[in-house]
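Take a look at this one; I'll ask things after.
Missing here is one protein chain; the remaining ones are kept as they sit in the complex.
First chain written, first letter: the chains are A and B, and each begins at residue 1.
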Amino acid sequence: MSFAARLTSRPNGLIGVLLVGLVLAVALAGSIMTPHDPLKSDLMNRFGDATAAHPLGTDMFGRDILSRLMRGAWVSVSIGLGTLVLPVLVGTLLGAAAGFFRGWFDRLLMMVLDALMAFPGLLLALGLMAIIGANRWGVILALSLAYLPAVTRVVRGSVLSIGQSEFVEASTSMGNSRLYTLMVHVLPNCAAPLIVLSTLMFGWVLLAESALSFLGLGVPPPEPSWGNMLAEAKAHLMRHPMLGLLPGLCISVALLGVNLLGDALRDELDPKSADQAEVI
Amino acid sequence: MMGFVLRRLLMSIPTFVIVAIMIFALVRALPGDAALLMLGGNIDDPAVLEQMRAQMGLDQPLPVQFLAWLREMLSGNLGQSILTGQDVGVLLWQRFGVTASVVSLAMLTALIVAVPAGLLAAHRHNGRTDYAVVFGSIVLLSMPSFWVGLMLLVLFGAILGWLPTIGFVSITEDLGRGMTYLILPVTALALTEIAVLTRMMRAGSLEVIGKDYITHARAKGLTETRVMWRHVFPNAFAPTLTMVGIMLAGLLAGAAVTETVFTLPGIGKLLVDSIYARDYPVLQGALLFIAAIYVLTNLAIDITYSFFDPKVRLT
Partner (left out) sequence: MTTRDDPILNIAGLKVSFGAAPVIHGADLTLHRGEIMALVGESGSGKSVLGRAILGLLPGGGRVSAGQIDFDGHDITAPDTPEELRRLRGRRIGMIFQEPLTSLNPNMRIGEQMAEAMRQHTDLGPRQIRDRAIDMLRQVRLKDPEALLNRFPHEFSGGMRQRIMIASVMMLKPALLIADEPTTALDAVVQREVLDIMADVARANGAAVLLISHDLAVVAAYASRVAVMEKGVLVETGATADVLRRPAHDYTRRLLASARLGQPAPVTGAAGTPLLTVEGLRVDFTESRLFGLLGRNVTHAVRGVSLDVRRGEFVGLVGESGSGKSTIGRAIARLAPKVAGRITFDGTDLDDCRGRAERRLRQRIRLVFQDPYSSLNPRMRIGRIVREGLRFDRDLSAAERRRRSLAMLDAVGIPAAMADRFPHALSGGQRQRVAIARALVSRPDLVIADEPVSALDVTIQAQILALLKQLQEEFGFACLFISHDLHIVEQLCARLVVLHRGRVMEQADTATLFARPRHPYTQRLMAASPRLEDGPEGLRLAKTAPPQAPEPGSPAFFDAQGTAAPYRLAEAAPGHFVALRGAV
């Protein structure tokens, strides 16, 4: 049975793939075209009810909520994917070097990472946003730095455990260089935990980005993101709860998909790794 | 045992130093003149600015500046808020009470729910109860706690009108009224914690249940209740306890969002407000404080943990 077939034969894998696929499709659509211009306000039509033209109604500035949610999906997903690049590349490099060559570099790195643990993703991002300022690239940079330690730790951990394997000793005993052994024998075996972590991390970033935007330290308005839509809705919630319900549901559905997919991937690829949950 | 405590204490020193370096670097990296920033930006009197520069030792090399700064911080002199002129140390300590009560109540609630739920799910592995617990916890895990908070406010505050939606009364002033302000934030935070801890507890229990000593306990004819609570629980709880420590930092940071939602005067709200207001002495103090709380709590958890682990206790 192929990997995809095995993954989707699990209920969590199937639902996860479907939900993540849905979110990606909506995000892609939101980047290309939306029913209305998500930024165009229509002060004559504030807090409009659902109509054929505005299936989900309009917000406090009369903007089309559906269009804003779709564009928001693109903003969140692009930040999420963009944030994966740096931690995965740099984290793999650092983790692999520390885990395979050990020594002082490893010890120093571990001390720094231990200290970084005292700043959970969101806290570090909050501090960094104070320097960088609230914008999309700032969010990506801050969250990349915030989640770099997680990747480094996971890669280092799997390099360490794979480094104990007899096939790594076998490679050394045949005269292969350490670099060759690392690249050919060790790293390919780290792929599974890294894939699982990247999936989970995508979820953490979605969550952290929406929290930052909610606090006004993420994506600045009027550009819609699910988080800043919630922030804008806050003042009107008591009379118009739908304004807050919809963006939150979008975040939850996206996260549910990512979490289910992450669980299924872990069960399939990397059954031994412990649940490395991180919560904002 | 003493050896372990000593070793653990020694190990937290480098962590503290690196944390301090990072916060120092963060504040120094803020755009603009550091002395000017510390004074709030609008200083007419150049003499005051010069005095601040000298006090911060900006003419000295960076390592010297760092040591001077560290000495100030360690002696508890965290500076004054630009906004209110209050001593930052005092301010942090006042606000910490609120955050601590919310976070610890949420953690306690979560443990009370999650430990039995996780054990039960593991005991009924692949049964209906297990699936329900697994699905329920992943749904809870997927809902951002600040959104859940907002929706709880709408439901209980606005629609049902049972609980206050804005303001705060300390439980030390009026226990009954104080509690009404805590129920919703605690619930919002606890729901996510329940999800995380239930998953941890379930995974840990499943691993322990697969061990020979559990089969041995069953082969001795012990009741299932005794097997689960006396043999599975102590061995599965240890990793969960460690997780509680790691989650604490996340909770303190998460408090920033939750406290904003519920307008609670806690550390998190203080931190966020200090960013808005560019009140850098407060920002620096709050970061340092949260990191210190995290390091100290994990130290405490590790030492507590060692009391329960015979292998550590005896070395």
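FYI, contacts are C-beta pairs under 8 Å (C-beta built on N, C-alpha and C of every residue); 3 or more make two chains touch, one makes a residue touch a chain.
Worth saying up front: this structure is predicted, and the values here are computed from it rather than measured.
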Quick one: jot down which shown chains the absent chain touches. A, B
Pick from B:Arg53, B:Arg218 or B:Arg278: which residue touches the chain that isn't shown? B:Arg218
Contacts from chain B to the absent chain lie at residues 3, 7, 10-11, 125-126, 211-213, 215-223, 226, 230-231, 234-235, 308-311, 314
Spell out the interface residues on chain A facing the chain that's missing from view. 107, 165-167, 169-176, 184-185, 188-189
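The rule is simple: only the chains that are shown with their structure count from here on.
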Flag every residue of chain B that touches chain A in the complex, lowest number first. 14-16, 18-19, 22-23, 26, 29-31, 138-139, 141-148, 150-151, 153-154, 157-159, 165, 192-193, 196, 199-200, 203, 239, 243, 246-247, 249-254, 256-257, 260-261, 271-272, 275-276, 278, 283, 287, 290-291, 294-295
Which stretch or stretches of chain A touch chain B in the complex? 12, 111-112, 114-123, 126-131, 203, 207, 210-211, 214-217, 230, 234, 237-238, 241, 244-245, 247-248, 251-253, 255-256, 259-260, 263, 274-275, 277-280
